[in-house]
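Report on the following structure.
With one protein chain withheld, the remaining protein chains of the complex are depicted in position.
Presenting chain A:
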Amino acid sequence: MTHRPRYRLGVDIGGTFTDLAVVEEDSGRLLTFKTPSVPADPARAVLNGINILSQEHGIAPHEIDYFVHGTTLGLNTLLQRNGATTGLLVTRGFRDLLEIGRLRLPDPTNYYVERIKPLVARRHVREIDERLRVDGTILTPLDLDAATDAARGLMAEGVTSVAIVLMHAYRNPVHEKLLADHLRRELPELYVCASHEVWPQQREYERGLVTAINAFIGHRMRRYFDRLHDDMAEVGLKATVLTTKSNGGIMAAASAARSPVETLLSGPASGAMGALMTGLASGNRKLIGFDMGGTSVDVAIIDGDMLYSTESHIGDFPLIMPAVDISSIGAGGGSIAWLDSAGILKVGPQSAGAMPGPASYGHGGDKPTVTDAYVRMGLYSPGRVLGGGLTLDHQRAETALATLAGPLGLTTAEVAQSILDVTTANMFAQFMPLMARKGLDPRDFRLLAYGGAGPQHAFLLAREIGVEAVVVPASPGTLCAQGSLAADLRQDFIRTMPAGHPNAQALVAGYDELVVEASQWLANQPIAVLEKRIRLSADMRYHGQSFDLTVPLDSDAFDPSGLPALIEAFHAAYERIYGFSDPAGAIEITNVRVTVLGITPKVPQPALTRHAAPGSSPEAVRHLPIIENGITVQAAFYDRATLAAGHRIDGPAVIEAPDTTIYLPGDFTAEIDAFGNLIGRLRAPGDEA
């Protein structure tokens, strides 16, 4: 054989299943499958998957040249609060940095509200004698001996991981560096992270929090990455292990072991990157990613490019590091329908999750869920076997819905319809303010539906929010893994600027330092890239305001003559987003930012090989009654594998695929594009079905 096939492997380790996606580099041909996750030993599932790959699909580990993996281990460790016993070393006077946070109560109207419990117990906080002034000069020198004794004391109390957060370390890391280096030398068994290493941005709580999270999950993540590395070497997989990041990029697993906090939102970020990739392939740059899972919908927005946020949340915690802008809406397929004290039908936020799952899963769940409503509506052909071997039990769905039918005085079909209507209203209520906060109008966007349940509900929501079209990509179930395989190396850097009027010298120095750091980071990544890209941006605001706008610079280096253009760009951006600006207003630049990208080789997006006459109708597999707006109608059921580019489908219709079910309501029409995307639109009034 002269030309051996080359493969890329993407692995996404979820709570229940570990998804594998393998792409053949030359053709773009995609193979995907699932294997059960092993929560106690997550690397085990990866190994199992690789064995399946070689035994059942004939792809040997050494044929894999490129390996990206994403894991929810860090996220779950944080959410389940089972990370390391963590300590905090903090400047004297600020022991309650993590306790107080930003003060505001999660719900100020509820007398039984609870503050978010910090990751570090108050007894494991030690105040350190040291202090820097705001300009980074030393006011009180570091007492290294006392600080080391404090760390020893914490270890004696069971602390295994420690976060160092000193005032103004973003300006001058001298004390943090001294202390971190010293502790690593003196106490090698202690996992140490310092705030300037994790994310050197002004704001002690937010910087301290990401540092504490890093310390809390770091121990476990490092162990996991070591284990994965050893396992891969053992089976002969020689490709560098890469891991996905919250910012939609990838980095070497070794880097992730040092800074695991950067991976927390990598799952949804990869999905969003997959959505971006799909959109770009079909020439669409305004997309709303609609990823509906069991407990929530993750919404990502692509407006020309991916939107990033520095105000993400993980559970209750704010995250200031740049991440793909994902908002979570509390409504999923497993969301439970219930009656409140006044007999009003509510859906969620409680979810039946994966276990026991919706009643129709037959795993012991008896509460009616959104999925059970889909089943009662008739969206699942009787006897259909879903991905993962699941068959939905129509009778159990009926029984569960009947528990609400009596009190509501409705039939189970009406209950199902009501559950979907309330779910749509819930989604709408959370979705619209989200768009408003970004200054975006949904009518300019397409809704790109993925995740298990996304394509079932996307059209129902689309009708309410008025998007231009709904797109269901060819493989909506594995968009995450596809996104991770298309991702570039990416790292963000930040430098806080002195307060007051923009200082050209400080800007030049700040950008120069960051560009050097960024280039070093990329050079240290152990894989070759096609191209290095540097992107500069600045956080700006009108003097006296307390929130920033991040304005991109259109060059990859900054010189002082560019300052007027930057200020001009800020006014323009402000005008665009807020509808007015103040060209005479004084400007402040709070932070400068640099992002480095290492562009990786891309695999072509395969086009559909089947073609049909434009506008022709595919052959329905069967016709079955479904309930729509409370009325029983006949719907055509299609097998997605038989659809060809050019086909047109009129609702009501259901399109079945191994990884999803698409529900096209009666007032929608859809067509299949060259890449196999299904694109649906509301029929104009008067347009005959």
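Operating definition for what follows: a residue touches a chain if its C-beta (ideal position, glycine included) is under 8 Å from a C-beta of that chain, and two chains touch if they have at least 3 such contacts; residues count from 1.
The criterion applied here is as follows: contacts and distances are computed from a predicted model.
Q: Name the omitted chain as UniProt records it, choosing among "N-methylhydantoinase B", "Putative outer membrane starch-binding protein", "Chemotaxis protein CheA" or "Acyl-CoA dehydrogenase".
A: Answer from the record: the omitted chain is "N-methylhydantoinase B".
Q: Which one, A:Gly58, A:Pro108, A:Gly283 or A:Gly615, makes contact with the chain that was left out?
A: From the options A:Gly58, A:Pro108, A:Gly283 or A:Gly615, the contact with the absent chain belongs to A:Pro108.
Q: Out of A:Leu345, A:Ala469 or A:Ile527, which is the one that touches the chain we can't see?
A: A:Leu345
Q: Tell me which of A:Arg6, A:Arg81, A:Arg133 or A:Arg184 is the one touching the absent chain.
A: Looking across A:Arg6, A:Arg81, A:Arg133 or A:Arg184, the contact with the absent chain belongs to A:Arg133.
Q: For the chain left out of this view, which of A:Asp421, A:Asp556 or A:Asp650 touches it?
A: Here the residue in touch with the unshown chain is A:Asp421.
Q: State which residues belonging to chain A touch the missing partner chain.
A: So the residues of chain A touching the unseen chain are 93-97, 99-100, 102-105, 107-115, 121-123, 133-134, 139, 167-168, 170, 202-206, 340-346, 408, 418, 421-422, 425-426, 428-433, 436-437, 439, 464, 498-501, 544-547, 577-580, 582, 585.
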